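What you see is the complex with one protein chain gone and the rest in place.
Our next item is subunit A:
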Amino acid sequence: MNNIVLLPVLIPFIAGAVLILFRHFPKLQRISSAVVMLVMLAASVLLVYSVYQDGILTVELGNWPAPFGIVLVGDLFASLMVLLSSITGVTCLFFAFQTITKEREKYFFYPFYFFLLTGVNGSFLTGDLFNLFVFFEVMLISSFILIVTGGTKFQLRESYKYVVINIFASMMFLAALAYIYGLTGTLNLAHIAQQIEEIGQTGVVNTAAIMLLIVFGIKGALFPLYFWLPQSYYGPPAAIAALFGGLLTKVGVYAIFRTFTLIFVHDISFTHTVLLVLAALTMVLGVLAAVAQFNFKMILTYHIISQIGYMIMGLAIFTPLAVAGAIYHIAHNVVVKSALFMFAGATQKITGTNNLKEMSGLLKTHPALAWLFFISAVSIAGIPPLSGFFSKFALVLSGLEAEMYVIVAVALIVGVFTLFSMMKIFIYVFWGSPSLQRSDYSHIKLAPLLMPIVPFIVLTIAMGLFAEPVFTFIQLTADQILDPSIYIDAVLGE
């Protein structure tokens, strides 16, 4: 039964490998990838359920006992993230069916889509630091290819920077790994945690911690390492941007959560203060940059950055409620951010532009699109009763309880700016007199474009209306990751 942990990694990997062979059969690729994604979604639901029922599941690969071999560990947090990645994977795939070009389909879009998910799920589930590096690379190589396919001038130029910064981060990851291996003599996350508990979190351990923070900060777009993100997420089409914006940065955030709740927890006054300052700056600068933009997609990409700040804020406050709020925020953000990117894609398809000043009056011509967008926009701004409200409420409440008033003030002000820039989009795009003639858009069918977004909207409403059970589950998750001994015992045995 433990082998179920392997499924979210194996299913997309095998699917991707097989689909390479069928590049000239787009229809076959579509059908089989849809089926595979749905199977993967079912497997992730099953994983969450069995972890919830039976506690942490571990698989020792090749039957090498931990800490000598590589382990895959499905705890509540990891399996929740896998579930989120599967949901995003399914919806973005169906959105891609509507928006992706024939050329992309022919040039290995689906195989690399699945390899990307392999890397993402692997990073969530692995219990080994070097294995985490390997899965990061799997994810990155696929993301390079998805970003650069098409080969326009803009894409090539921005991908080069994206690739170089990520390779640099990977090499730094290896250097940090060398320090940690030199210190502890192990690469198993649980074992590292145990060793560091024994030797104490001295200066050199903190050095390795900060190096890892820089690495994951680059992947997760933390201040001051987010500069690569807006341009490179702007290039690819909406389906890919939605997947990247919703999911890829969260892998970095997940890795920060994992390392700073499991391993580096013995010098909180240093490490978590650093995190707190970074969180505040990330929030403020991200949202200020978003306010200054007049491009639909650009506003959304800068919002990714400011929302990352909220998640790190929860980790930095480091109380059970704060961490639960942060996890809730991750879940909420994956859902809503992907939806918003798809809205950007849908409006781009209808109007043919991303510039806010060139659009107007879509409320009259496309009311369904307008109101669905409105729901997700107010959700990300944190208006009750949608999911964004409850995550921010938990974060702010825990900040007040911990008497960290500055970060609470920053979070609230950033919330106002978020609302402002979302309303800016709404006013420019949907209000005013219609700029389009009926003949301009009548050939574009709206329903197939909106269908993949609807599950996200339902989710954000459900996470708001049924906040009580969802939050109870997430508090369980937070309690589990805040007690490293549970994880260590599950991996290494009693």
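Here is the rule we use: contacts are C-beta pairs under 8 Å (C-beta built on N, C-alpha and C of every residue); 3 or more make two chains touch, one makes a residue touch a chain; residues count from 1.
Operating definition for what follows: contacts and distances are computed from a predicted model.
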Quiz prompt | Which of "Multicopper oxidase", "Cytochrome bc1 complex Rieske iron-sulfur subunit", "Na(+)/H(+) antiporter subunit C" or "ABC transporter permease" matches, in UniProt, the chain that is not displayed | solution = "Na(+)/H(+) antiporter subunit C"
Quiz item: Pick from A:Y160, A:W371, A:Y405 or A:F466: which residue touches the chain that isn't shown?
Solution: A:Y160
Self-check item: Touching the absent chain when the full complex is considered, from A:F25, A:F97, A:Y179 or A:F374
Solution: A:Y179
Quiz item: For subunit A, which residues lie in contact with the unshown chain of the complex?
Solution: 130, 133-134, 137, 141, 144, 148, 151-154, 156-160, 163-164, 167-168, 170-172, 174-175, 177-179, 181-182, 185, 187, 231
